[in-house]
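Some notes on the structure that comes next.
A single protein chain has been omitted from the complex, and every remaining protein chain is retained in its original position.
Showing chain A:
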């Protein structure tokens, strides 16, 4: 966990005072809603269909128990007793009162948290691999880099009024758990034999109405120069990104319209201009940030634990949860435990205050005080001793948090949709709930294996449907909610954009259609083949035939 120093703390406090002043001006009528909109957005406050919503930043998805307890407290005191984890590793509160917002922000500041830049046309919360510091195959912990970028992008004087929002992700493992290729900038840590550690930089990926798997703009940027390179990219984007049409304002459109080569040339020119006078302090700062992270002191343990092995043998439900939700840790005797926020028939990402407290307690007592939020809207206890897993599971199970469905059909990503969002064309959550119930009732998730279903309630694609193995997009057709189906997307290192199958389905039809697609896969797959592998081998034809019949 990164600990704020007085400087970090002061920045957050000054921002709250600023926002408190703006809220007072709004409530007393001195600020119009239109003027206030921009200010509140930069501070994480949205106006939804029914109420204001506060989106709290969870930088790179990292939380400790103190922070999680605070999130629970806020849910209880200022909301209806729950919160909602988002696809940017953040948490949203859907029902706080506007006049309470500054107080909530004060509460957050007390535990080194804030809601700065979780909305607006600026650099948003930086995301990273949720298994950072725990993953067996990682090159280095990506979070210090993400924290360096968080600070550099916080209240940036030049880049706070960009053409559109700007999202940066950092990944440091061969396995991409941060969806770097779908970001405005995706940083993949790598080692170069001559130049040492640095990043391969993806620029111009994204979802929305024109999805792109981002191209690699530069194969290697040394870590000492990364902020300089980011500055060159952001300045080029701020100057040249389209401002005439919000739908064409993301950097992906600029890169696409100019062409990767032309844009890259422009960035290179600026990068070359900046380098001779570039600041050396970020490198010094990186060392300080690393030292400000409280990293766990792992116990030296044998990799196997007799009691744990015994529990696996005697308790099938536990063994099943371990098989699905627990993944290997870099440290012998430890494991990474995923906590699903996708109970069958539940709302993806929702968590009650009591559940938050429980997760916090577990982290504190048996989890080296670390919790992560994932972009798949789940939580992780990244450092659990194998010998403690059974206790952890029992506690989670009692609290309804032990659903064994990580990366399975019912582990669905869904945007808030028409139940909350002003932009949505259709509801997402009820569709997720129905699909989840269907798979639960059929009890064949284990048979199906890895299957990522993602649902967006409109073309803005907050539910990442383009990157779903099965994607669902809600559309409005003459006042009726309809759902388009896409197949073959992936948000991982093998990123791809799903293809639309054909005409859409109504609310009941879309659940059947997903079932049909899964049946087709099960009928056609070869041994050990995942859904995505089968789809990539066969292409869309057999799925279309099953869905629509032969033409």
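The criterion applied here is as follows: contacts are C-beta pairs under 8 Å (C-beta built on N, C-alpha and C of every residue); 3 or more make two chains touch, one makes a residue touch a chain; residues count from 1.
Throughout what follows, contacts and distances are computed from a predicted model.
Engineer: One chain of this complex is not shown here; going by its UniProt record, which of these names is it: "Probable alginate O-acetylase", "Carbon-monoxide dehydrogenase large subunit", "Oxidoreductase" or "ABC transporter ATP-binding protein"?
Structural biologist: Listed in its UniProt record, the absent chain's protein name reads "Oxidoreductase".
Engineer: Quick one: say which of A:278, A:475, A:492 or A:538 touches the chain that got left out.
Structural biologist: For the chain that is not drawn, the touching residue is A:278.
Engineer: Return the single residue from A:18, A:407 or A:476 that touches the missing chain.
Structural biologist: Of all options in A:18, A:407 or A:476, contact with the hidden chain holds for A:18.
Engineer: Touching residues of chain A against the unshown chain: what are they?
Structural biologist: The missing chain touches chain A at positions 5, 7, 10-11, 14, 17-18, 21, 35, 38-39, 42, 121, 151-152, 154-162, 224-225, 228, 235, 238-239, 243, 273, 275-285, 288.
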